[in-house]
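Complex shown without one protein chain; remaining protein chains in place.
A, B, C and D are the chain letters, set down in written order, and residue numbers restart from 1 in every chain.
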């Protein structure tokens, strides 16, 4: 991975005017994507993600700002130059945008039309792409005969047909089942690794982000409110929105709520504490729970746990009830903190009925 | 929750004929949904989920089989009766199917047209629905001006406008960010609880299933291959496909793979064992890891963990390295098994390069 | 044409005259003159075609129309022979005589300009209206006196016989009256065969330069024959009469 | 004024005729548009809903409508004028005059409009129809609240096309004494070699055509919310 910027958006504004109303979909956004990045873009529905990425290949002219892709000033390109530039930027649309009049194979082969490939080479390539997305059987069908997820896979195959250097993927796996999603993400990761494909990945599936992105930007109301490398964002989210997303994705919020509802049955008192433990990286190597018992006789019961490995870095998130003598509990607490683990005592208030 | 069947599909076949080709999208499916159920339907892209649910309100006439909804033989209904029956079945379409010519408010209010409500009542109801899905600001906009997720929320609001008894939701949250998804699921759960709304929920987001479904059916190639209540399906999936979905969703597969890659660094030998522990329900209440140390001096380090609460039942899935004397390890193993925990020893083969 | 010695002569006619011209064509062929009949439906076309030498002679108009045409288009089209005299008639299915025409009745007239003017003149001479006589091609707007307050409606010439069921009277061109096989009993007024009607004698016309063309004269002669007389009698049943 | 007198020597003397002809054209066009509009719309919608796969699929009705439309469209207008004279008489009491012209104009343009409507509505998204069906909308509701509403931009564009063709067609109304600008241009201007009258009449027609097109375009753009 070199550190060369392949996409550089600077101070982008996009404003829509519709019959008197103006909507500013993107506000003063700057974003640098480096070659080889798999850059995740997440955010609320309507945050401006789709609008932002459409600026990259000038499907959407920004109201203000500059766009540099592959060293070219995209906004200044002549139509012909723009067309050439676009062939290197694959795009998967949120609404698929398949051609109803063409078969699946023809849809996938569309970008290759007018290119240098012979008819046979084209067919071969299309067959290969269809195979990659698991639609070989549907080659001769038309989009109207496909299921939602199948359409989406056609769109993915089409976006890859031109062997783009950059792939802009707008919710490319949102209609896919977990297994198919996983195989598509695998594919993108492989293309990224083997061919250096740069990917801008809009998604709302935090699992997808965790699985393949190395960087993440979080958008809210047209602005990027937080950005950084994957592990940092997931381990130390700063903005409440980011935290919300991560928590909702890992379901820690829901778990906490459920635990609170049962709080009475847990019999919390001086000898029991309900705590949330969060840690990143090496700290997990130490067998924490055993250690707490060994050292302080504190017994930890995991009520909720999520320990995962992001970009080779383990990330832990546990809700446990610690049981022990009050002073030992405090010592254990201290031990955790010293080990770089963030400890939060949870105070179940009366469970609110949501 | 009564045990009255509200939807009963029996031996449903759906075959499409397109220019010589025939595709059997649904094969011999029987499904009973009881009043008050939130029935999840999951399966590969193209498995026949959308086609199946379209049979419920006869948008798709099955090639064979019977459909009973609310005690009525749907296939035998006269057009007028069918229309009345349909007003009680809300449907959220995978492709939204919004009317481009109507504002958001008018789209949501569409089902109320020609009903008994006065103009004011209708407006009020629409305003309330828009508020529920967080689109009050967009009331006067047209679908073309909305983002993907916003469109989807309009479709959700529209499906609820008629106060249906049954809601068929085809990937209703697939374009939504985690936070919005969560709030929509909350909403459905509340309607279910408070008004007894029955929901058939097609989704590929296993989190959504976990969060609100009480039953799940898994479809593959047109057939339902497994079904049952949520906890059973998630704790003891029988079919490989179901296991796959669950594992992919909890990312246990990915975690295992990553751990295997680092296996060498774990220094596994007689004194270390890499095991996967899976348990359901009460077993989690016992502080397992502490217990293993207390009893056998076995230290467990959690490399990956997922402990969650489904329908008030905790479900655990841990990958740990257990460290201790070989005989103690075996004893610990036995202890786990006696406690009803499924233990699997993981044998990291040379990590395959995926 | 087939003949190499003489070129084919193109004759512009109205479609309804084909039955008169077909036998002539046949006879001429025996004499070594090839003619090609070009049929029109619009009075404006045959003269334009003549000037542009797309036809060599035409036979559809009366002298009056030719004069008007020459004036308007600054052309030199001349007559090389008379064909028929086709007096206009006022028909009615509703009344027996002109005197029976009541106040406010409707009368239809052909809407092509020359027949329209001619029909108005006819109505004037029948004493129904008065028109501004100075105008070459009067229209109902030029009626100066209309005591009966008649509604005069120009319609397509082919419509005039058909309008008899609606209007009190209709001024109908001969050819259409003949085609519609209107009984003589329905004629309530007829154009007088006097000096005033002379301009309405139909002619065969050509460009002035070809005035003396031998072949064309042969064609005129072939027209002005006994056989044609018989045909005119047969087809027009005395409504139109040979004018040579 | 001098300019007009110079280039339109005959036309200036015919102010009344022009006013009347314009009135006749507007009258014929308007009434025909309303009547043929309703009939054509009804038939077009009928074709759409009864066609194979339509919401009221009905092979028999579809075939009858389809054949009637084709039949009417096969008859040259001039002949239509004559053929339906008895019908015209039945409806308006006479077969000649401006009002009488409306009957053949309606029969001449309604089938054309029906096809236009059929084409326009066949573009309405099947999914949206299904969405309406799924909330219990009946055929009437689907026709009025979905087809005619979703298809509106295209219906407007097709209506503009039909309306302009209709103005063209009114020129033929002269055959049965219908008058109008087309008749003025042809039977007064053109037949009498008064080119200025022809041109003046055509200019007025032109203004009508441009106005209709402009209003139609603006309206279609206003109701088109697809982009």
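The rule we apply is simple: a residue touches a chain if its C-beta (ideal position, glycine included) is under 8 Å from a C-beta of that chain, and two chains touch if they have at least 3 such contacts.
Here the structure is a predicted model, which means the values were calculated and not measured.
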Tell me the shown chains the invisible chain touches, ordered by label.
A, C, D
Which residue from C:15, C:127 or C:183 sits in contact with the chain not drawn here?
C:15
Just one of A:12, A:29, A:47 or A:98 touches the chain that is missing; which is it?
A:98
For the chain not shown, which residue from D:8, D:27, D:147 or D:190 touches it across the whole complex?
D:190
Tell me where the left-out chain touches subunit A, residue by residue.
57, 59, 79-80, 83-87, 89-91, 93, 95, 97-102, 110-111, 113-114, 142-144, 158, 161-162
Contact footprint on subunit D, counting only the chain that is left out
53, 66-67, 70-71, 73-79, 82, 112, 115-116, 118-120, 122-123, 126, 153-154, 157-158, 160-161, 164-165, 167-168, 171, 182, 185-186, 190, 198, 202, 205-206, 208-210, 213, 226-227
Contacts of subunit C with the absent chain, listed as residue ranges
12, 15-16, 38-42, 44-45, 48-49, 52, 54-55, 158, 161, 176, 179-181
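Assume only the chains that are shown with their structure count from here on.
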Roughly how far is subunit A from subunit C, going centre to centre by Cα mean, in whole Å?
88
Multi-chain touching residues of subunit B, meaning two or more other chains, are 95
